[in-house]
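In this view, the complex is presented without one of its protein chains, the others remaining in place.
Coming up: chain A.
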C-alpha cells in the first residue's frame, strides 16, 4: 500500500477513512444525520461555539488535565520515561466528558431537548447524564443488563443525576446491544431526539466529530511535553474500545513520523480462546452500527459476542479511523489480556497512587511490556483515560474477593 501524504485528512466527504466508515443507516435517520453534519460543520467554524466550548472545558470539566511524570513506574520498569495524561481527573472521571460537552452544545444549537446515549462502562452515560443535568435536558441511557450489574456505581450516579437508565436484555446484554437499542429509540423519536454517541464509531459524521472533540487531549499533550522536556514524544499508547480516548491522543501526532503509536485492544481470555474484544487482531472488515470497520463475527457475517473484563472495551467493533490507521500501518494494535490488565491495575495503584479504570489498565499492561524495551531517553505518553472507582467490585472478584 502506498503511504499517503498525511494521515490527518480523513474522512472524505462521504465519511470514508480508506475502506472504512460510511453511513450505513436506515433511511429514517439519514435526513437527520445530514442535518447533524451540516450543524457540526457550521459550529466548527463559529468562534462563538469555540468560545463556549473553551469556557466549559476550563470551568466545568477542569481542563487542561495534567501531564504527569510517573517517576516510580518509570524507575520500576527501567526503560522509557513514562508520562500519564491524566484524563481521569476531568469532572466525571474520564475523557468521555470532552466529547459529551461538544455534542450537548451542538444539540442545544439544533434545538433538541431529548438526549439518548449508549454506555458500556457507564462513564459515557455518566458524562451525558451530567451535562444533561447541567443544561436541563431530558436524558435516557441504554446500558446492557450485564454492564448494569458490573458497573453499579455508575448506574447509581446516572440515577442521581436525573437520567433514566434502561437495562438492555437483548443479545449479549452489553455495549453492542445497548447501541442497537439506542438506534431503535432514535429511529422512533427522530423528531426531537439527539443521539450522543460515546466513541469514534457510528455513521459519519460521528467518528470524526467525536475525534475532534477528543483531540484536545493530544494538543495539550504536545504543549505540556514541550514545556516539560523541550520536545515531543517518542511513543504514544492508549486503550481502544471504540477508540475515542486513543484517537484524542493520537490525532495530533499522526503526521509526526518519529512518533510510534500503539493502540491496545482487549484480548480477554486470550485471542486463541475466542473470548476477547480485539477486533483488529481477531476480526475482519464488516458493517455494523452505521460504519464499515473491523468486526468480530462468524463466517456468515453474524456478529460475535465480545468478551473483556472491562465493560468499556467489551465491544465487537472499533472506530473506522483506527481500522484505516491499521490498514496503512500508521498505528500498531496490540492485544492485552484480562490478566495483563489486572496486573497493570494493581501496579499503577501501588506505585503511583492512581487507581486506573480497567479500560486504561489495558494500556498500563502494555506499558509494562514496552517501556523496558526502550532507552531511558525515550518519552512515552500513556492516556490514563479514567479512574477505577467504578471497577473495584470487578477487580475484587477476580483477585479472590479481597475487597
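Everything that follows uses one rule, which is that contacts are C-beta pairs under 8 Å (C-beta built on N, C-alpha and C of every residue); 3 or more make two chains touch, one makes a residue touch a chain; residues count from 1.
Everything that follows uses one rule, which is that contacts and distances are computed from a predicted model.
Participant: The chain that is not shown, which UniProt protein name from "Tryptophan synthase alpha chain", "Transcription regulator PadR N-terminal domain-containing protein", "Cytochrome bo(3) ubiquinol oxidase subunit 4" or "ABC transporter permease" does it carry?
Facilitator: "Tryptophan synthase alpha chain"
Participant: From the list A:205, A:290 or A:386, pick the residue that touches the absent chain.
Facilitator: Only one of A:205, A:290 or A:386 touches the chain omitted from view, namely A:290.
Participant: Pick from A:4, A:66, A:171 or A:270: which residue touches the chain that isn't shown?
Facilitator: Of the listed residues, the one touching the omitted chain is A:171.
Participant: Identify the residues of chain A touching the omitted chain, counting contacts across the whole complex.
Facilitator: Touching the chain left out of view, chain A contributes residues 14, 22-32, 170-171, 176-177, 180, 183-184, 187-191, 284, 286-290, 292, 295, 297, 299-303.
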